[in-house]
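Reviewing the structure listed below.
The other protein chains are all here in position, but one chain of the complex has been omitted.
Let's turn to chain A:
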Amino acid sequence: MKRYDGRAVVDGLDLVAERGAVTAVLGPNGAGKTTTVECCEGLRSPDGGRVRVLGLDPATRARDLRPRVGVMLQDGGLPTGARPLELLHHVAAMYARPVDVAALAERLGLGSFARTSVRRLSGGQRQRLALALAVVGRPELVFLDEPSAGMDPQARRAVWDLVGELRADGVAVVLTTHLMDEAESLADRVVVVDHGRVIAEGAVRELLRSHDDRTLRFSAAPGLTLTGLAASLGGGGVPPASGAHGEHAAGEHAVHEVTPGDYVVTGHVDPHVLAALTTWCAAHDVLPYAITVGRRTLESVFLDLTGRDLR
């Protein structure tokens, strides 16, 4: 069963977030992530299209949505003169049934800087406070814009745990992030946005699978003659070095020397292929000094989708 919790359409951009799930919106700088999320938060009105959050239009039903939607802004939005614990109590007072402020502060480790003014906090400390403000009112839907930017690994772990708990409580979590490992470990679904539209979406696993499963890399002396290697990987045997020219043989495998001495085998990778590679190496008196079998990462999929140019 699917329940549509939030649905935003901006410039042909469809975004559906489900209850009890974490949806990550990924995209290069300027892809339209923050703008889209701000339309859902009621901070911007779209020039066209339809936005529905929890079934309501954020532009006209903001009053009904505000108690049910928690927001963590990218720039924090924290008053610089305020003190963290005081600010958390203040925002909690806006809700009928906020969570226990002391317990939330403890969870996110706000106690160590509870009385330091916001002005003097580090980036990671501000992020933790902003996250606390977003969840203190028991929202049904939370927007987190780059939630763990600038955090040390411990703080990041605490944030990830909290997001996991929100999901378990049935909260719909929408997070935008640049951190691919964050999306990979937190998100149930990933939406890749570029130039104001969705260019890929799905469960993280599906996304990784659809962009082929594994890669095989090895390092050896640069400039190897790769003749016959690709073909031998497919067949599992070692054909005699034929007179065929060209380094990338046909079949389901291809071998590239990506940088001098670093070789990448693309195509189906299984133990037989690995055995065939080492057999080929033995037959050609090549001693690889590193062989790794790796899963594709979300980062490499992301780069394939959005290109490698700097924005």
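Note that a contact is a pair of C-beta atoms (placed from the backbone, for glycine too) under 8 Å apart; a residue touches a chain by one contact, two chains touch by 3 or more; residues count from 1.
We take it that contacts and distances are computed from a predicted model.
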From "Transport permease protein", "YeeE/YedE family protein", "NADH-quinone oxidoreductase subunit I" or "Phosphoribosylformylglycinamidine synthase subunit PurQ", the hidden chain's UniProt protein name: "Transport permease protein"
Residue of A:77, A:111, A:222 or A:294 in touch with the missing chain, whole complex considered: A:77
From A:16, A:99, A:114 or A:149, residue that would touch the chain that is not displayed: A:99
Touching residue (missing chain; options A:51, A:101, A:151 or A:171): A:171
Contact set of chain A toward the excluded chain (per top definition): 41-43, 62-63, 66-69, 71, 73, 75-82, 90-91, 93-97, 99, 103-104, 107, 130, 133, 135, 137-140, 162, 165-166, 169-171
